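One structure is given below, encoded as structure tokens.
Yeah, one chain of the complex is gone here, protein chain that is, but the others are all in their spots.
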Amino acid sequence: MIDNNKVSQALIDSLPYLRKFKQETIVVKIGGAALFKENSKESLIADLCYLITVGIRVVVVHGGGKDADQLSKALGREPRFVEGLRYTSPEDAEIVEMVFSGKLNKALVALCTTHGVKAVGLSGKDAGFIEIEPRSSSKGEDLGQVGRITKVNVGILNHLLDGGYLPIISPIASLDGHSTYNINADEVAASVASAMKCGKLIFMSDVDGLMLDDKLISEMDLKEIENLAGDSRVSGGMLPKLQFTTEALRSGVRDVHFINGSLPHSMLLELFTDKGVGSKFTYSRRKRD
Amino acid sequence: MIDNNKVSQALIDSLPYLRKFKQETIVVKIGGAALFKENSKESLIADLCYLITVGIRVVVVHGGGKDADQLSKALGREPRFVEGLRYTSPEDAEIVEMVFSGKLNKALVALCTTHGVKAVGLSGKDAGFIEIEPRSSSKGEDLGQVGRITKVNVGILNHLLDGGYLPIISPIASLDGHSTYNINADEVAASVASAMKCGKLIFMSDVDGLMLDDKLISEMDLKEIENLAGDSRVSGGMLPKLQFTTEALRSGVRDVHFINGSLPHSMLLELFTDKGVGSKFTYSRRKRD
Amino acid sequence: MIDNNKVSQALIDSLPYLRKFKQETIVVKIGGAALFKENSKESLIADLCYLITVGIRVVVVHGGGKDADQLSKALGREPRFVEGLRYTSPEDAEIVEMVFSGKLNKALVALCTTHGVKAVGLSGKDAGFIEIEPRSSSKGEDLGQVGRITKVNVGILNHLLDGGYLPIISPIASLDGHSTYNINADEVAASVASAMKCGKLIFMSDVDGLMLDDKLISEMDLKEIENLAGDSRVSGGMLPKLQFTTEALRSGVRDVHFINGSLPHSMLLELFTDKGVGSKFTYSRRKRD
Amino acid sequence: MIDNNKVSQALIDSLPYLRKFKQETIVVKIGGAALFKENSKESLIADLCYLITVGIRVVVVHGGGKDADQLSKALGREPRFVEGLRYTSPEDAEIVEMVFSGKLNKALVALCTTHGVKAVGLSGKDAGFIEIEPRSSSKGEDLGQVGRITKVNVGILNHLLDGGYLPIISPIASLDGHSTYNINADEVAASVASAMKCGKLIFMSDVDGLMLDDKLISEMDLKEIENLAGDSRVSGGMLPKLQFTTEALRSGVRDVHFINGSLPHSMLLELFTDKGVGSKFTYSRRKRD
Amino acid sequence: MIDNNKVSQALIDSLPYLRKFKQETIVVKIGGAALFKENSKESLIADLCYLITVGIRVVVVHGGGKDADQLSKALGREPRFVEGLRYTSPEDAEIVEMVFSGKLNKALVALCTTHGVKAVGLSGKDAGFIEIEPRSSSKGEDLGQVGRITKVNVGILNHLLDGGYLPIISPIASLDGHSTYNINADEVAASVASAMKCGKLIFMSDVDGLMLDDKLISEMDLKEIENLAGDSRVSGGMLPKLQFTTEALRSGVRDVHFINGSLPHSMLLELFTDKGVGSKFTYSRRKRD
Partner (left out) sequence: MIDNNKVSQALIDSLPYLRKFKQETIVVKIGGAALFKENSKESLIADLCYLITVGIRVVVVHGGGKDADQLSKALGREPRFVEGLRYTSPEDAEIVEMVFSGKLNKALVALCTTHGVKAVGLSGKDAGFIEIEPRSSSKGEDLGQVGRITKVNVGILNHLLDGGYLPIISPIASLDGHSTYNINADEVAASVASAMKCGKLIFMSDVDGLMLDDKLISEMDLKEIENLAGDSRVSGGMLPKLQFTTEALRSGVRDVHFINGSLPHSMLLELFTDKGVGSKFTYSRRKRD
């Protein structure tokens, strides 16, 4: 129970942010707890509803996770590795698609609907809006049905947003109309944000943001990110995220945020408070907003 | 300084209200402190900005107050009374119009602009949108240039709202294109709200709401208002306000609120919290929302 | 290789049909071979492309088939039966959804895209457009997560059609935003056609149409269908199809067709030739068109 | 009677052409048999209806023919010649206009209406859409009221096309609002096609196309046309047609076709089959489409 | 040369008429001198331009006259009479169409264009907008190709008016897409005015209006017109005009006017002055306006 003064203060404090973000498009990549833990998911959906209700255009991209592995295992399939990377066989791709596009995507869609948001699930196959080519390992070895995005056709996304619908994207695409390919969900989010020239791209995971020497980096600009190249403090998982961040900033996305989906309402707090709760990356350093 | 949890809680708690009020039109009658005390006025303007930014259509009606009396006195004019009611001579009407439409109205307009809201001041003369007839005293005696509203042409209001402008109305109209008439600002607010079939009509004054036996009445329905007829606990000033309230409710206005403009952000608190801070009147009793 | 005279004759012969069907909406339920046999599927997709290109609004509903059973079996699940009807456990529903919405639906979508048609896959969960209640057996026994349609919200379908997209519907819906329910695909097609007041509803299966005494019934009206009640010549599978047909005709669908998806281009032949190739049902008998 | 397989094959084969031509504008110059022989005319109108029904924007230009000469003769007028070219006196111009704009144009319009196409007859006088200057003979001698097009104002054409009407143009214009001038119908067609940046300009006459050494030329590009300059095999009548063709191609018309209006459905066959039946001219050589 | 006071007075006096007629549609039947005498025609066109420029929607219907007879005679054709009415043979119809639709119509169109008005000539054949049946003599004898209007499809007229074009109608229609029929131009004007629910229908001829006992009738209502039945003072030519007038008034046309096209600017004077210059007929008598 919050006292009245704090309620009105919070609403009034949100006003400059509401003004700034109104009519903008925000792409949110959901991963980790926010996708799987019930209360984190509820908190996230509430935040999305809030953003949409105040007039922000939101696009969601989700990843997958252990569900696909579990189904594979249940079906008795043995994973195969190429240079330490998991190889995606046609059967793997089929399982991944069923879990991502059939189960996780539709579960998010249904949950949004119960909160009054008209969500529509898409994969890159729908309207052929994500175009890909096969991705190889860094040494050029075949990784199977893993794709690299060559183009995002934003027509269907804008059409749905214009109609008041929330697009929720599963990171799957088709190479030739017959083969199913798996894509990195962070890459999907960054490519969609770049193609739509979004105001914000938000990567939601299970960590608070970019941590250096156990300290959360609250803000960083493009130059500072580039200075991190080769910095051993940046853990493996952060490297590709930072790479997508720099690409998005260079393509015209105004801000990229890393936030923790386990923290209740981290999205609202990051977007609607002065200090935020995660890491914010911009092309060049300026006051947080 | 509010802690993060409370910020996010407040925003999320406002969601059902945002959903409900979105695209609705709200008429706010501003009187008393909210019109004259600097910090009350700033708080009010901030609230108006918030409502407009989240997509609510707002129309403001203001009253006048002591400014007109002061100018009359400075010009050496003697007030004249009919059955205890002040008679409005042509000279009085001219002074009232200069103070209301020229000074108070434009001051509110200018203040809104500094808060980023494009306000446009109107009086009932503009586009002839308020049509009136002369009002007599209850015994039929001539009160001079005091009008009773016969029709509100909402075209100019909707045109301005559609363009993203905030109409601010001064309670003055013209009888025949030449004579200037003064109108009760509460009557203007109620007539405009009825003509626009508004979701809410808010009367802002210097008291918390309807007080009976020193207790604030939080909610009341039409039947209960009617039962107050002849109730000696209802003070003189409240009687016409309750009369306008019943007329508005009967004309299709969903809710009428009485709130205290001296209380900071009373409008947001009344509209965006479960218990509210003033009195709420509805056609028939139901849960507050 | 067709000679020129036949080409021009065929195009000119199609003119009255083009005129009649233009701007109409047609719902096509795809089942059986058209969904699974490669050349039947290619022929079907070509027909859909043709319809869309000449300006007909098309909505596709697909069923499932043996894929879900195979996945169940691979996962070692034992089917359970209630009065001879298969019971749908939560695990079954999950498998059905993954196969229907994740695999079959997206495969159709991708195939359309390769033919230049921008298809978008939907299940009843998307935008919550299919509302359901649990369906029991005729004796009132619980069948698990099997739904009966209570309402179709056509907004998302019309929005996609207006944007030039082809909606492809998987017969799955959500009861409360959490539980996944399976629905009869014929029921989905009939309910969508009724809600949209379509010109035509086409049931595509592996038989030529309604067969009585080994003879294909080319045309039948509502009264004649009703006279078939209790007629032993109508096989089990045909009964519910005829029931959906009568409901659709009573709801304002102009024509219902049964056609054979194994017959190449059966949809074009049924729609664009005088004699057709399947069975056509209308409210009251009139010349085929 | 065509068998079903051929019907469906023909429709499906037309799909790539339908896709390509949809929303394009095609200008068809009708001359010779297609204008005067009853069955050729019926075949032509059917083809036009087909094109319009599948969503192609069509503009028709017709020439005249012997009718004007017959009326002249019946009125006892003697033709006068300048350098072998017929001189158009004011009386001649009046007769030509009555026959072209009053009789032939309205006959085509009425015939289209019976086929369900809402045609509207225009001459260059309507909305003053064709602007002209007097044309002299090559030696500069006065040819009377014969015009050369200086400008085509496409507003009225697009307005009619947008409303779903088929403009049918008679090759007559006014020099100053008082004098009536005759224009070469091929020039009208080419100028309209150029001004509208049409996809196709079709010259329909009584020969199969461009014949060289008794062989029909199926395709030719701009350079090849230019190489024909001075080629004695090109008969007199073909020379101006080829000249209009090169001007149209240079002005942005994609394809120019010469087809034989006596051949039934030659327009559909030329446009919707791979080999076509006439001559097709393009800016630079590429595969027929 | 008019002095300034009179100029400004005239403009200001026209204001109430401008207000009243703005956005209205007026149908003007032009006959007699206005069609054939050069200065009357110029005066008429100037009046039409004025009406269109101030925002009135104008539709013109013209008759024919002696031109058709002259051409018939020049071609050596003998008129044939049925009960004193001229019989229209197919050859007569062809001549009438060439003269009306080809010569007179296009001449008016071209003249308007020189005055800056974008006119478009139509006959009833265009877009098939006038539907007819054969008309017989009062004794039921065949009159040849003379039509009676059964329906006016106003779509093309409104489409042209919406685009800022002035439709000019020639009184010719087609019975079945092949035969050409002549229609009474007054009937065309009245039918078009009725179908469009016009504000005014104006019959322009060579007399000042309805004359009774050598006196111009300035105003008359429906009842008064009906009282004229059998009145020997009403000359033959006036009878059908009065009949069309009563039909138009009953169909919702507000005013019908008879004016003299020989009188310079009679249309402006009738419409923009208090007393008018012709006869005005209304459903029921009221002050002229």
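Note that the chains take the letters A, B, C, D and E in the order they are written out, and that residue 1 is the start of every chain.
Just so we're on the same page, a contact is a pair of C-beta atoms (placed from the backbone, for glycine too) under 8 Å apart; a residue touches a chain by one contact, two chains touch by 3 or more.
Because the structure is a prediction, the values reported are computed rather than measured.
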- Item | Chains still shown that are in contact with the chain withheld from the display | B, E
- Residue among B:98, B:211 or B:228 that touches the chain left out of view: B:98
- Query: Of the listed residues E:15, E:74 or E:229, which contacts the missing chain in the full complex?
  - Reply: E:15
- Task: Pick out which of B:48, B:122 or B:169 touches the chain that's been left out of the picture.
- Result: B:122
- Query: If the missing chain were put back, which residues of subunit E would it touch?
  - Reply: 2, 4-15, 18-19, 22, 46-47, 49-50, 53-55, 116, 264-265, 268-269, 272-273, 277
- Residues from subunit B at the interface with the omitted partner, ascending: 74-75, 94, 97-103, 105-106, 109-111, 113-114, 118-123, 125-128, 155-156, 159-160, 163, 165, 172, 174, 176-178, 180
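Methods note: only the chains that are shown with their structure count from here on.
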- More contacting C-beta pairs: D-E or C-D? D-E
- Item | Furthest chain, CA centroid comparison against subunit D | B
- Query: Based on Cα centres, what is the most central chain?
  - Reply: C
- How many angstrom between the C-alpha centroids of subunit D and subunit B? 70
- Message: By the touch rule stated above, which residues of subunit A touch at least two different other chains?
- Response: none
- Considering only which chains touch which, label the overall pattern as line, ring, star, complete or other. line
- Listed by label, touching pairs are A-B, A-C, C-D, D-E
